[in-house]
Each structure stands twice: as C-alpha cells, then as structure tokens.
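Take a look at chain A:
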Amino acid sequence: MKKMMCGAVAWLAMAFGLNAAEMKMAVTTSFHNSGLSEVLLPAIKRDLGLEVHLLIVGTGQALRLGAAGDVDAILVHSRKAEEAFLAEGNGTYRREIMYNDFVFVGPGSDQAGIRGAANAVQALRQIAGVKAPFVSRGDDSGTHKKELSLWLEAGLQADGFDSWYRAVGAGMGTALNTAAAMDAYVMSDRASWLNFGNKRGLELLYAGDPVLFNQYAYIPVNPDKHGHVKHDMAIALEGWLVSDTAKELINGYQINGEGLFVFNAQPR
Partner candidate 1 sequence: MTSILPLRAEGAELRFRGKLLVGPVDVSLGAKGVTIVLGPNGSGKTSLLRMLHGLECPSAGQVRWAVPMHETFEKQAFVFQSPIMMRRTVRDNLAYPLRLSGVARAEARDRADHWAARVGLQDALDRQATVLSGGEQQKLALARALIRDPQVLFLDEPCASLDGRATREIEETLVAAAAAGTRLVMSTHDMGQARRLADEVLFLLHGKVQAFGPARAFFDHPPSAQARAFIKGDIVE
Partner candidate 2 sequence: MGELWEGMRQAVWLVVTLDPDLVEISLRSLRVTLSALLIASMIALPLAAVLTVQRFRFRRLTVATLNALMGLPPVVVGLIVYIILSRGGPLGVLGLLFTPWAMVIAQVVIIVPLIASVAHQSLRELWSEYHDLLISLSTTKRQRIAALLWDGRRALLTAALAGFGRAIGEVGAIMIVGGNIEHVTRVLTTAIVLETGKGDFALALALGFILIAMAIVINFAIHNLSRTETEGRW
C-alpha cells in the first residue's frame, strides 16, 4: 500500500515533461481545423528539432496573446488587425505565408438562391433580402472580421439585423454545427468546411470571388517588448515556413482530392 502511494506521488511530482527546444505559437481555429498543422508540425520537428505548441484561438485572442507575450509567434489572417498589432510594437514584422479562401455554406434548398450570385457581396444581399437564417462567428476572429467587412461592402449594418442573424460567439466548428442544426447559411474557410464531419443538409453554395481570399501571415512577437520570448526559434520557424519544403507540403495538402492552401511567401 505504502509503496503504491509513494509510486503514485512520484509519478505526479515528475515535472510534466517539457523539452528545451519548444515554442508556443497562437494560430486560428480555421488553420487548425484544416488539419494542415498535423502535416507541418512533424516536418518541423524532423527538420528543426523544434516542438511547436499550438494555441488554437480566434485571431482576436491570438493577437492579444502575442501582445501580452504569452506566445512566441502568431499565425493569423486579418490584415488590418495585424497591422494595428505591428503599429503598437507587439511584433517585429508580418510575413505572408499562404492563402486559402472563404466559402458560403448553406442548406441545399438555398432559399436565398446564392448559387448563381454574381459575387460575394451580391450573395449576402440576397440572404439579407429574404432574411434567411445566417450564423455568424461573432467572436472577433479573422473570419468574423472578414464577414463584417463584406456586410459593410454590401451596404448593410450587421448589428442592425433581426433574429435571422445569429452570432454564436464561438469557433468555426461550433458555427458550422449551429448552422447544420438550424439549416442556416454560414461563411466558413474552405478548410474547416472540408474537414467538418457533421454536414447534414449543408452544401457549399458559393465560392470563388477574389474578395474571399484569406491571407495567412506569420508574425514573431517583438523580443524588445518581451525579453523572455524565444525569438531565435521564432526566426528559425519563419525560415522553415517560407522554405521549399513548406511550399511542397502546403501546396500538396488535399482533402477529398481538393487543394486547400496556396503557398505565396516571397523571398526577401
């Protein structure tokens, strides 16, 4: 009995094993839901010997984590917010890595008829026109910000909508689950949509407008502001993310035979 207890205590007391070569990176839910990280992280580990711990949050929180110095780098997709982040001295610079695109998903019956819409803004106007149920992320994420800017372009105020507009205040998966349950329209990044396992009656209804392209950028947290951040590792990771190895993996990543991301990092 005593021996067992001692063993148990020793097991608990053992430090929760952490490697020296590790860093924390805040990424968006949409990036993680795509499944790409499961391809990239092992390759990074193999090539750099670097363990990257992902904090999967909305863009808004990712930026705040970076500003507080709680992570070493961030990988997000909301250009305006990123620039504000840099302007406040929270990051060193912004490096574009790749893009994917947003799609409009909705019930197969498509009551707003957005299948044939001329462009993204037109599609949103049609949804608002018939007051078809629409699920918004409502969580200050990059996807949410993108959606709001599109409503604005359509000349509509999202905060003035009635009950057909549902802001769930949650990640992409939850928003998709909600839309599936309510037969509602929702804007999703393509990766999350393809990987989503609970489609029910939902179908991809509209995609392809260049305004829906979704640029991912990598920002190392400013070591001048937070002395403890692992800046060397952040730089090493950046070097890998813009390398040819990364290019091959990113461009080659497919779900159900569809490519998801387009690598577009520029050499310096």
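For anyone wondering why these and not others, all candidates are chains of the complex that A comes from, given by their letters.
Following the convention adopted for this analysis, a residue touches a chain if its C-beta (ideal position, glycine included) is under 8 Å from a C-beta of that chain, and two chains touch if they have at least 3 such contacts; residues count from 1.
Nothing here was measured: the structure is a model prediction, and the numbers come from that model.
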{"item": "Touching chain, any copy counted, for chain A within the complex - options 1 or 2", "value": "2"}
{"item": "In the complex, chain A residues that touch candidate 2", "value": "1, 8-9, 11-12, 16, 18, 24, 29, 33, 53-57, 68-71, 170-174, 176-177, 180, 195-199, 226, 228"}
